[in-house]
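Here the complex is missing a single protein chain, while all its other protein chains stay put.
After this line comes subunit A, so read on.
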Amino acid sequence: MTQSLPIGKLSRPLALTALALAISVHAHAVTFDDMLNDHLTTDQVVTNGMGLHGQRYSPLTTLNTDNVHQLRPVWAFSFGGEKQRGQESQPLVKDGVMYVTGSYSRMWAVDAYTGEQIWQYEARLPDGIMPCCDVINRGAAIYGDKVYFGTLDARLVALDRETGRVQWIKRVADYQEGHAITSAPIIIDGKLITGVAGGEFGVVGTVFAFDAETGDELWTRPVIEGHMGYVYENGEAVEHGITGGEAGLTWPGDMWQQGGGAPWLGGFYDVDTHSLLIGTGNPAPWNSHLRPGDNLYSSSRLAIDPDDGSIKWHFQATPNDGWDYDGVNEVISFDYEENGSVIKAAATADRNGFFYVLNRENGEFIRGFPFADKITWADGLDENGRPLFNPEGRPGNPADTEGERGEAVAAYPAFLGAKNWNPMAYSQDTGLFYIPSNEWMMDIWNEPVSYRKGAAYLGAGFTIRPANDDYIGVLRAVDPLTGEEVWRHENRAPLWGGVMSTAGNLIFTGTPEGYLKAFDATTGEELWGFNTGSGVVATPITWEMDGEQYVSVVSGWGGAVPLWGGEVAEVIKDFNQGGMLWTFKLPREYAQ
């Protein structure tokens, strides 16, 4: 692992052949080729995102707009116990076995035909973990004969696929500092790559790469300007370049040292440019007036070389963020034709309400437009995609407050974002992105009467509110070439689950009200729904077994929304928690 690893398409097959030989004794080892082809194959799901690019598009047509009304449950599997909250996991399927993670750092292997448990793994979490945003987990990675996932105490766990026995456990960051791993790790050519969530003092968002086989460290890349990245040679950390060139270019004083920017949602892989595309969190501290400057690379999207962690390009959606607009949302690679040439693009729908189309070869801004109905913090984007700030949309400096509560700034969208973590999907047939979004706003005011750890404190008060009386969630079909909203479906509660598209002209997503729903991808007509008994805030998958098409989704209300409440609490207060894996299929006799 010390030599530089082969880059690009020519050398990769050689490495893969060697790898394939090495692990061929295991009958059904998952290879990197399996992952590279995951979006084309229909009998398994071996990546988070149903393809390394994260398009969440299945080429299956067995289930389609004509017969989706015959889709029916075939089994359900309970996560058991009392840990019934916050299920945001996407299952994986390989050789008739489903691998699914649950809240509180648990994982199961389940017979995909019957729903019977094969094994269960429950991480022993230490007392005193403090994850910021519920006890969720967003899914596993699978490679060779192992499955992997991250835990709330910021470890990576490698388990034997067949037995669930621990192969290795690697501490990635210190949970006592408030770190946790909630996202699904990604495997790129034998490297297991993850970001880390949270962190209190002095946190600097960092991307970590490990050898998937052994758990050995391969490289680390801090995402905040001024911090050194490392590659590991013979177990020794070797300096590999300072992020952003040097410290202090876009941060005042020593603030880059505690810059934040946690890449907590993980990333996707673009094979054409051999890049990990990953987003970074908002900068710290929260008060933007204390850190004038762009604060790179907070609230940004990065293209990282998976071989050594070098940053190839960056695009910052929210410079000098003052609204908690994390830039972590997924970047999905897609191609389109323009004037006879193929554009290698990538799309992302930001917390800040804007949809961006970037050139994924160099990170250049191609176009951007609002996908949220109302945005108050910026008046638009300039030709480079930089926001045209609205000075009245920025919360005031608490240090300027004297005496009474400061005047509230109404900011659209709210800090939970016009779109949060829950992934959108792309349809190769319609050429549209299907965005699970929310219409909500926040009031932020300076709060002179506040305290922290026994001391007076200059806090900001904020409350989150629905932007409309009758709905918060909006599932939108958006044309990435024109910005046109082709259709929308409104939902009373905020949408917090991921979206899936299929070649059967179907769009699937869940609602906190408990439904898994199917829509016509072209028209937005709601075609099917099933109430799973608890809120669906996870992402569905589809695959084929013995000629029949299956759909699975995890049900279990939770995540960040119920923790923040505000006036949104009124909408969600009656939702019950849960933990159930539901599997549906279209019986053979209804397939055409």
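The rule we apply is simple: a residue touches a chain if its C-beta (ideal position, glycine included) is under 8 Å from a C-beta of that chain, and two chains touch if they have at least 3 such contacts; residues count from 1.
By definition in this document, contacts and distances are computed from a predicted model.
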Omitted chain, identified by the protein name its UniProt record gives, among "Thiolase family protein", "NADH-quinone oxidoreductase subunit K", "Transporter substrate-binding domain-containing protein" or "TerD family protein": "Transporter substrate-binding domain-containing protein"
Contact residue for the chain not shown (choose from A:252, A:380 or A:587): A:252
Residue in contact with the excluded chain [from A:95, A:272, A:525 or A:567]: A:567
Which of A:144, A:205, A:363 or A:398 contacts the chain that the document leaves out: A:398
Options A:237, A:343 or A:458, residue touching the unrepresented chain: A:458
Sole residue of A:118, A:290, A:481 or A:591 that reaches the chain not shown, by the stated touch rule: A:290
Touching residues on subunit A - with respect to the absent chain: 82, 85, 127-131, 134-135, 200-202, 252-255, 257-258, 285, 287, 289-290, 292, 397-403, 443, 448-459, 463, 465, 563, 567
